[in-house]
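The complex appears here minus one protein chain, its other protein chains still in place.
Going by the order they are written in, the chains are A and B; count residues from 1 in each one.
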Amino acid sequence: MFRHGLPISNRARAESVFYNFALHVHPVKVRKRSIKFTYTFGLGGLSAGLFFILTITGALLMLYYRPSVTEAYGDMKDLQFVVSSGQFLRNMHRWSAHAMVAVVFLHMLRVFYTGSYKPPKEFNWVMGVLLLVLTILLSYTGYLLPWDQLAFWGVSVGTNMARAVPFGLGDKVSYLLLGGNIVGENALVRFYVLHCFILPIVTLGLMGVHFWRVRKDGGV
Amino acid sequence: MELDLALGSYLLIEKMNNQRKLFAIVSVIFLVILAIAPFKGFFPEWKKYQQQYNDLVATLPQRVKPTEIGIKQVWIQSLDRVDRCTTCHLGISEPALKNAPQPFRTHPQIHHNVEDLGCTSCHDGQGSATDFKEAHGQSEYWDQPVLPRKYMEASCGKCHKEQDVKQAPILTLGRKLIVEYNCSGCHKIDGFAKQWVPPLDGIGTQVSSAWLFNWLKNPRGYWDHTHMPNFGIADSDANNLVDFLKSFTSLPDGSTLGTLPASLLNPTDAQKAKMLELGATRFGEARCVSCHSVNGKGGYVATDLGKVSSKVSTDWLYHYIQSPKHLLAGVAMPRFRFTDEDLAAVVLYMKNEFVDYDMVQPPEHTPDPEAYQKGLAAFKKYNCSGCHQLGTMNRAEEMAPELSFVGSKRMYSIDFGPSKIEKTLPNYLQAKLMTPHAFSATAKMPTFGFTEQEAQAITVALLANRNENIPEKYVRRSLPKSTFSPQGKFGKLVGDLACLACHQMEGNGRLVATDLSIEASQAHPDWIMNYFKVPYSLRPILTERMPNLFLSDSDRKSLVDYMQVNFIADSLDRAIQMSDSLIAHGKSLYFDRYACQSCHQIEGKGGYVGPPLDKLSTRLKSGWVYHWLKNPKAFKPGTIEPNNNLSDADADAITAFLLKQK
Partner (left out) sequence: MPKEFEVESSSNAQKVPKRVEFVKERTAARVRQEETEMVMTVPNLLVREVIAFMILVIVLSLLSLLFNAPLEWQANPQHTPNPAKAPWYFLGLQELLHYFPPVVAGVLLPTLVVVALIVIPYFNVNLKQEGMWKQHRPQTLVIALVSIGVVCAALLIFHVYAMLVPTVLMTLLMLVPYFSHKEHGPIGWLATRPVQWWVMTWFVVMVLVLTAIGTLFRGPEWSWTWPWDHIY
């Protein structure tokens, strides 16, 4: 679009889709009825948008944050008090994260109630469920990072639930997650790496598959 | 058909236009939002203050450099602090702003530098914050808001662990009170010693049941300077405790009181009158009121004697004065060398004179058959052993919460109960000290009846007990307590006469009277010998005067001999050639140059501020007078005598003049 000017002709419009990396997830033409807002409520797209916002704000927040028990809370205070727009970035990241959990869940409901999970889209439904789980995990791992009371005990409650896994695996699971028996320095580093690297990469990969399947199954 | 098409395309265009409009509107809002989002952090409160500051300094007559707009901070790595207070408090080290309004006012002169300690090390509050509410810690999630001024000295105590912090009188008072009131009897508090309290062995033969009952119910009703708190004991508990305590009749060593002399038991009227006269004389000579008060008048060191005959038994009183430490181990009372006759007279005089005619008789009660068990239970319940020794009973394992780190107590751990006070730690502590039941009716802490000043001082001392990691290089501690304890006969006498209850020797003892460590350099041995016999005060207005202990000649000689060898400093020796010319020179210096007569009496002339200086030569040694004149504060830190920076020659001359006086 910026290289070629506004596409006036249909040919140019078509080319702007299939010669553009970002837009090639879309077909050149779409059904008129499927771009109606109430058809999908744009929930999938909004989820992707939220992921984009979270990546940007998250990367900026990473510049000021050190995942260490002694520094993390102070860094949050610095973000709040001295970093330019630090509080805004943090608010944006936090509220987007909450929004994303809700929007992804709603997206799943929409897909279910419109029956869009049925064959041949069943594999993509599975991808979607995995993405929902990943979204919750992303939100949950990020929840610990401010290292305040809310974070610490919110996460403790969660990992204590993991301890209930039977056959003696519970303690092992929580040990693996926390890098120890309590929520401490190791847990913070683990959650940080999960939150900022491992989970986003996996999510991004699954998102690719998810979008690709949407196209293959004839969606927008 | 054509119309239809036209209409259709019109509608399509209309729809397209709607979408374009929407797109346009949304885009504008989007850009506006993106543009204003950074402003959330762009107009902070502190910028307003910095501009105000620059406006203010522009109006000053002096040249004060305006500040550059931006956040200022002090980073103290060793204390793990980043304090941004100076972002708004811009004038703290600018003397020209002494009278400026806050937040710009100059910081009062202190011995610390903001670059070394930061702000929150002393003031508390949230150093990293940059808006008023958060920085001053008035937010729900910050437990240590800025210390109110009246508790400010608490912060001194975080590093200054000395007993006496000169520039923090409130803190020092608080620490003294914590020791005096034996807080560590119930609470564990690191660094606070326990004060001596009377042991209870033998109390059964000491006090009357009625007195004990009244005392347990309300100690201050008998003596309003007592440190014993009011436990709010119920009558039944009090009765059981009285019965329980009365059963302890034997002394710690298992012995019981001896017999009384016949003269005391059944004196004839004539004998009695004579004895009362003698007793009154000896009571006066012994200067009992130096330490004891009588109905509020007299010394504050020991208990009031005004109603003592309604309290203790004749038997006990006689044997107690005869040998105080035998009956109350550790008591500071000296053993007066009364003859048996004198002693009986003094006791009779006291029994006769110091009666409580208003004593309320406790309500009648039939002794509970299980009084001992119940009394023991009450004894434990109120943790009496926390302060008092009784048999082999141990004090309860810390009954009350530990206070070693109470200054770092987190707000969540404080239960304010129904109380309506503002929820801060200092408020809590002070209210708790003044009314221990303020937060819970079932609280065990007894009522000490602190005044507001006392409660404030103790609060300050408690707030200083933090568990912050303060590097050892900042911490100041008292010098280790002197372990001086004289041996031999002198040592025995010092213990027996409780010299250290008033005098200090080599850093040991309480400083009510003079420090004796260099006494022999100061006074002539003959004078000291005589002084023991007829103690008089250099300042007759003082309450705490040396008592007459009625010492034997051999005792006095032992004391003086020891002092001549040990309490002497060779550096204070200075022989002065008493020539007439020197004396005359000294006289002129005394009257004309330094006008000493404006404070001191000499030859019947002069002021009354200082002690009279006649007859010094019988008492003082020349070296001591000389050195005193050179620097009085070296000997008595609190003296108001000025240091006149005398030359050696002038000091010699004045010394000669003073010691010429017979």
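Note that a residue touches a chain if its C-beta (ideal position, glycine included) is under 8 Å from a C-beta of that chain, and two chains touch if they have at least 3 such contacts.
Small disclaimer: the values here were computed from a predicted structure and weren't measured.
Asker: Could you run through the displayed chains and say which ones the absent chain touches?
Answerer: When the full complex is considered, the omitted chain touches A, B.
Asker: From the list A:Y64, A:F88, A:Y175 or A:F211, pick the residue that touches the absent chain.
Answerer: The missing chain is touched by A:F88.
Asker: Check each of A:M161, A:L176 or A:L204 against the chain that is not shown and name the one that touches it.
Answerer: Of all options in A:M161, A:L176 or A:L204, contact with the hidden chain holds for A:M161.
Asker: Considering the whole complex, which of B:I33, B:V534 or B:A575 touches the chain not shown?
Answerer: Reading the full complex, the residue touching the unseen chain is B:I33.
Asker: May I ask you to list the residues on chain A that touch the chain which is not drawn?
Answerer: 1, 7, 10, 13-14, 16-17, 23, 26-33, 35, 37, 42, 45-46, 49-50, 53, 69, 73, 76-77, 80, 87-88, 90-96, 98-99, 101, 108-109, 112-113, 115, 117-119, 121-122, 125-126, 129, 132-133, 136, 139-140, 143, 146-158, 161-166, 170, 182-184, 220
Asker: If the missing chain were put back, which residues of chain B would it touch?
Answerer: Answer for chain B: residues 19, 22-23, 26-27, 29-30, 33-34, 36-37, 40, 141-143, 410, 412-413 touch the chain left out.
The rule is simple: only the chains that are shown with their structure count from here on.
Asker: Could you work out how far the Cα centre of chain A sits from that of chain B, in whole Å?
Answerer: Taking the mean C-alpha position of each chain, the two centres sit 62 Å apart.
Asker: Which bits of chain B are touching chain A when the two form their complex?
Answerer: 37-38, 40-42, 71, 82, 84, 126, 128-131, 134, 141
Asker: Quick check: in the complex, which residue numbers of chain A touch chain B?
Answerer: Those residues of chain A that touch chain B are 74, 77-78, 80-88, 148-149.
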